[in-house]
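One chain of protein is taken out of this complex; the other chains stay put.
Each chain gets a letter, A and B, in the order it is written, and its residues are counted from 1.
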Amino acid sequence: MIDVQWYLLLSAGLFCIGLFGVLTRRNALIFLMSVELMLNAANINLIAFSQRFGHVDGQVFALFGMALAAAEVAIGLGIILVLYRNFGDIDVTAPTTMRW
Amino acid sequence: MRRPRLAEDLNPVAGLAAVALFGVLAAVFLSAEFAFQNPGFSADAAITEGIGYALFDLVGQSDLATEGFLFAFITIAIVLDAALDGAIMLARRDDEEQTLPDGGERR
Partner (left out) sequence: MTGAFDLVPAIAVLPLVSFVIALFAGKYMPKKGALAGIAATAGSLILSLWVALTVATGDGGYNETLYTFVEGTGTFSLELGVLIDPLSALMLVIVSLISLLVHVFSLGYMNDEGETGLPRYYAGLGLFTFSMLAFVFASNILMAFMFFELVGLCSYLLIGFWFREEGPPSAAKKAFLVTRFGDYFFLVGVVAIFAMFPATAGRFAGEGSFPAAAQAAIESGQTFYGFEAQTAITMAGLLVLGGVMGKSAQFPLHTWLPDAMEGPTPVSALIHAATMVAAGVFLVARMYGFYALSPTALGIIAFVGGFTALFAATMGVVKQELKQVLAYSTISQYGYMMLALGGGGYVAAVFHLTTHAVFKALLFLGAGSVIIAMHHNENMWDMGGLKDRMPVTYWTFLAGSLALAGIFPFAGFWSKDEVLFEVLIHGLGDSPLLLGGYAMGLLAVFFTGFYTFRMVFLTFHGEPRSDVAEDPEPVRWNVKGPLAVLGALAVVLGAINMVPIKKLTGAKIDYLHQWLDMAPEGFLTSVEHYAGKTGLLHDYAGYTKGYLAGETGTVLIGAAISLGLALAGVLLAYRLYNVPRPEEHTDRLGRAKTILMHNYYQDEYQVWLATGVTLPVAKAADTFDQGIVDGVVNGISSVSRFSGRGLRRLQTGVVSNYAALLTLGLVLLVAAFGLMGGWF
């Protein structure tokens, strides 16, 4: 068996790649894709531990996670649509009205 | 269509925070000691079946399922439904004319 820490490392790496995308990308759709990456990294973590302990709960949680990710994307795309309507651009750095 | 290009409008400074986080997490995970053993699943365990039984609260039917997730399953179904409705509501224009199902417009 592969030691669980390598799975954790993989999951951490995927999470940080997703985080990198959230922090640096300006296109809102790419932003959403990065968020998806982060969610999937968490799923990998759950499944890794499920495999380690022999419980199936982790995999069930991962299924739920995927469903929630889908729900979140649906709403997110709706928000991007409204964002485009109000600001004319899907650049996430464009809406800065809620500021000091 | 052009071939994909490397994105050039990135703000690299913020990305350093992500890299730093990876460094910290890696340090934590690689130096952690997992004290207990790694039982894993037996080679012939029916995992997918077990997931199914767990989802429907049929805990006794499989020796892998440990608790019932029916309530969560139903809740997720409701959440997905709500998300769909939310997406439709967000996408609707406030001033738009009611589109008919066959594509025509109301007179």
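Side notes on the structure shown:
As a working rule, a residue touches a chain if its C-beta (ideal position, glycine included) is under 8 Å from a C-beta of that chain, and two chains touch if they have at least 3 such contacts.
All of these numbers come straight from a predicted model, not from anything done at the bench.
Interface note: of B:Ala7, B:Ala27 or B:Ile74, the residue touching the hidden chain in the full complex is B:Ala27. Checked against the full complex, the one of B:Ala18, B:Leu55 or B:Leu90 touching the unshown chain is B:Ala18. Residue-level contact of chain B with the missing chain is found at 11, 14, 17-18, 20-21, 24-25, 27-28, 31-32. Residue-level contact of chain A with the missing chain is found at 19, 22-24, 26, 92-93, 95-100.
Convention: only the chains that are shown with their structure count from here on.
Of all the residues in chain A, the ones that touch chain B in their complex are 1, 3-5, 8-9, 12-13, 15-17, 19-20, 23-26, 51-57, 59-60, 63-64, 67-68, 70-72, 74-75, 77-79, 81-82, 85. Looking at the complex, you find that chain B touches chain A at residues 7, 9-12, 14-15, 17-19, 21-22, 25-26, 29-30, 32, 34, 38-41, 47, 50-51, 54-55, 64-67, 69, 72-73, 76, 79-80, 82-84, 86-91, 93.
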